[in-house]
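Structure provided below as structure tokens; questions to follow.
For this view, one protein chain was removed and the others were kept in their places.
Coming up: subunit A.
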Amino acid sequence: MTVMQAPTYRRAEYHGFDAGGSDFVYLVSAGAIFEIDTDVRAVLDRLDGQELTHAALVRELVAEGRAAEEADGLVRELRQARLIHLGHAMPVAQVPQAPPADFPLQALVLNVTNQCNLACTYCYEFGADKIATPAGKPKYMTLDTAMASVDLLIAEAVGRKSVHITFFGGETLMNFKLLRDVVAYANHATAAAGKAITYSLTTNATLLTPEIVTFLSDNRVGVTVSMDGPPEVQDKHRVYKNGKGSYAVIEPRLRTLIAHHKTRAITARVTLTEGVTDVVRIFRHLKDDLGFHEVGFAPVTTGEERAYSLDGNGMDSVLAQFNSLADEWLEYALRGESHGFTNVSETISELISGVNKSHPCGAGLGLMGVSPSGDLSPCHRFTDADTHTMGHVSSGIDRAKQGEFLAKGHVEAKYDCQSCWARPLCAGGCHHEAFVRYGDTGHANLHYCDWIRQWTDTCLRIYGVLSVRNPGFLERFVERKGLS
């Protein structure tokens, strides 16, 4: 015999936090952030660990001195915003929805060469965890392949007003001549197609010359420099094949770059490894001594434990330092200044929009990598890996393989993510990291879940404080980052 019961309210999935003297909720089903008042707090507290019928909930709210109509309106508002659900109105878990099959391409990462003049010990392209199978394939991209890439990008960017090309390697500047020719071709081709185009490039900075810097500035090519910090830190892993460190070579070149490239932000991208965890000192050096506009950090990607892997203790120390830089970021923001710690800026951008990701990033969706031979792959981290080829610039995108990759990578296909409040932003994390770590691009990156949640919480608190004490900064941030 089934007993019919009156439906009851329960709380939706949210992450609550306080900041700047106010209470907030991050609503997981939407990626929405609300500042809540004490009335909302009262409802959420009442529904903590228990369910109440509408009548009972209203009765309790009235008993606390609210007018019945007021209590009713409060409950109605929370229900409509889906911060609380009425019993059986709980949304049923959806089957992962595939993105539209004709999702337009937005960006290509051209691996203009898979050769590099450095031999960084942790490199995912050459190190112990490499998945690339470059044997017998071209080492340098030809102009024909690059032009075919541009044509493919334009053809597949249906409906987009603007497209983007990132130049990547190997060491990108080992094929600078191609880069120059591609930019000329792409400027022309996109103009003919009525689209705008932007460029960026990642380099180790060893081959920068004043002429190259002028070219990059003139063509508004955003530059990211892979480097690890001050001399002794940089030279620990970022070495030439003979073991010689690279700091002395890049330092004067960086100064030229930062002094003369005026059209786009110059970013440093630091790889954190065992023994390279002095985040604050590295940040200070890159930002204050060298003058980078933005500095971002990421822990090295490794499969099994390597000598250079970061262990849990290393990551905890990193996160503690991330937090102290995050505090600085907030202080700057409260004064209306920009700080330059990319890891905060990026998360804040996503929080402003309220992203709710089906996939951790655009890999295989709006973005693809192109190997020197013209093979397409989900992103630059998969280039030249036979296991992840996703078509060719001459024959187009292999839709079957793309579909398979995206189905696997969908956050709703990742069981472990379903109970995590940070999934709208994380969506399981980097496909490549998952493949290296677990042998499956669709595996959630369980080794950093706790850090992701802590970091997301830190950034939510920053966001909350700003929304109370300097909302104008967030508005200007939107404009500066072109998020609107």
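Structural remarks
Definition applied: a residue touches a chain if its C-beta (ideal position, glycine included) is under 8 Å from a C-beta of that chain, and two chains touch if they have at least 3 such contacts; residues count from 1.
The criterion applied here is as follows: contacts and distances are computed from a predicted model.
Not shown: a single chain whose UniProt protein name, out of "Quinohemoprotein amine dehydrogenase", "Branched-chain amino acid ABC transporter permease", "NADH:ubiquinone oxidoreductase" or "Hydrogenase subunit", is "Quinohemoprotein amine dehydrogenase". In the complete assembly, the contact with the undisplayed chain comes from A:V75, out of A:V75, A:V344 or A:M390.
When the omitted chain is restored, the residue from A:A55, A:A101 or A:A135 that touches it is A:A55. Subunit A meets the missing chain through residues 2-8, 24, 27, 30-37, 39-40, 53-55, 72-83, 86-89, 351-354, 356, 463-464, 467, 471.
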